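The complex appears here without one of its protein chains, the remainder shown in place.
Up next, chain A:
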Amino acid sequence: MLSFFTKARIRGGVHAEEHKAITATQAIVTGFPLPKTLYIPLQQHVGKPAEPLIRVGEQVLKGQLLAYSQGLISAPVHAPSSGVILDVNDYPAPHPSALPIRMIVLETDGKDQWLELPAVADPFQLAPEDISLRVGAAGIVGLGGATFPTAVKLNMGRENHIDTLIINGAECEPYLSCDDRLMQERSDQIIDGVRLMLHGMETGQAIVAIEDNKPQAFNAMLASAQAYPKITVIQIPTRYPMGWDRQLIGYVTGREVPVGSRSSEVGVTIHNVGTAYATHKAIRYGQPLVSRVLTVSGGAVGRPMNVEVPLGTLISEVFDFCGVDARQTARIIMGGPMMGDALPHTGLPTVKATSGLLALTASELKDTDEQPCIRCASCVSVCPAGLRPLDMANNIRVNQLDAAVDIGLKDCISCGCCSYICPSNIPLVQYFKYASGEVAARQQAQHKSEQTKRLMEARNTRLERIAEKQREEEQARIAAKLERERLKAEQEASV
C-alpha cells in the first residue's frame, strides 16, 4: 500500500515480444571475412564530422588515425583494417534518406595488420584527464546508439563531481542481444572498462543495470564485479524503454533530470556496456574503436547471430554472411525495431551506432492501414515522457504545429511506444518527427527573414543618413552662394 503513494519509478512503456533468444543463446561470431572495401563515414557521432588527414593512395595500417576530431564535440575515425585509401568522397549514408555524406573508402590488403599500439602497464596510475584524452583519441562514442563522444561525457562527469556512474545493460529493444552476449562473454573486460571510467571521472560508485530477462549476463557481470565493492550489479524490470537514460536514472537513483539539463547536473552519468568494453580496449591495449559487435536478426535472416564486424562493412556483406533472404525481406532496419531507422537498400556501411541490422518479413511488421483515432488513450498511458500523443497528432494533422509544441512536441524522445501500441496504426512518431523538422525549418526561415529585415532597415537608415547629409551640404552650399552673392551685391552697391 505504501508503494501506492510513493512516486512510480517507471512511467509508461510497453512489453513487446522479445525475439532475443535466437541470437542471445549463441556465442558472438568473430570470424567475419574481411571485406575487400570499407566505407568509413567521417561522421559517426553526435557533433562535428571528423577532418581527414590522409591522402588518396596512401597506405594505412589497422588502427591508424584517418580523420581527426574537430571542435569540442567530435570524435576521430581510425582505419578498421590495413590497406590503401581509394577515395575520400560522398557516398550514401546509413540513414533512411541514404543521402550522400563524406566517407573514406579503404581497400583492404587482407593482412589486417595493426599499427604498433601503446599499451599501458597500469592505467590506474594515469591522471583522470589522461583517461578522457585516451578515450577521446580512440574515437569512442556511446555505443548504445546515441553516439555521443564518450570523452566529453567523462569530462562532464568529472567537472560536475557526479556521485554515480550507471552502466546501461538494459538493452530493451526487441531482437537485439549484442550487449547481452558481450556481458555473457566479456564481463571481465567490461568491468575493467567500468573501473577505468570511474577512475577517469573520479567517481565513487558504479551501478550496472541489466534487465531481468538476461539472467546469464547478470550472473556473469555479478561474478566479474564481485572483487570491486565500488561496482554493484542490479536487475531491473524488463520494460521498453528501460534503456532510455532518463528512465534508467529515475529507476536506479530516483532522480529526475530537468528538461534542458544533462544527467551529470543531477550527479549521474550513464554509459553503455559496449562503451565500457571499448574503453577497456582503448586504455589497456591502445586499440581505437574500429569494430563492433552487432545483432543480425529478423524473420528473413537465415543464420541470425551476433557478429563482430569492422566498421565500414557494407550491410550487404553482413547480410550475405548471415544468409538473408532478399525476397522475404520487407524492411531493413538499422538498430532495433522500436527506434531503428528503415534503410532503403543494403549498399550502406555499418557505423559505430549500428547495434543491430534487422531484415524483417512483412508478417513481423506493424500493419499500415491507418484507421481513425478512437481516443483509446493507450498512447497516453505508454508514453514514458508523459505526453499526449493523440492530441499532438491531432494538432499536427491540421498543421497547428505551435499548438503541438505547446503540449510537449519537443519533449518527445521518439521511443515509438505510441506507434507500437496504437490500435488504429497511426504512425505517431512519423508525425512528430515531421513536425519537429518543420518547426525547426520554420524557425530558421523566420530567423532568416528577421535577419534580412534588420539588414534592410539598417541599409535604409544608412541611405537616409547619407541623403540627409547631402541635403545639408547642398543647403549649406546654397546658403554660402547666396551669402557670396549678397556680399558681392553689397560691394557693388558701396562702390
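In the analysis below, contacts are C-beta pairs under 8 Å (C-beta built on N, C-alpha and C of every residue); 3 or more make two chains touch, one makes a residue touch a chain; residues count from 1.
Everything below uses one rule, namely that contacts and distances are computed from a predicted model.
Per the UniProt record, the chain missing from the shown structure is "Ion-translocating oxidoreductase complex subunit D", taken from the list "Peptide/nickel transport system permease protein", "Ion-translocating oxidoreductase complex subunit D", "Formate dehydrogenase" or "Putative DNA modification/repair radical SAM protein". The residue touching the chain not shown here, chosen from A:D90, A:E159, A:D367 or A:E468, is A:D367.
Within the full complex, the residue among A:P33, A:P96, A:G110 or A:G302 touching the omitted chain is A:P96. Interface note: of A:P49, A:P174 or A:G274, the residue touching the hidden chain in the full complex is A:P174. Seen across the whole complex, the unshown chain contacts chain A at 11, 14, 16-17, 96-97, 174, 246, 255-261, 265-267, 316, 319, 324, 326, 329-333, 336-340, 342-346, 360, 364-367, 371-377, 380-381, 383-388, 390-391, 407-408, 411, 414, 416-417, 419-425, 427, 429-430, 433.
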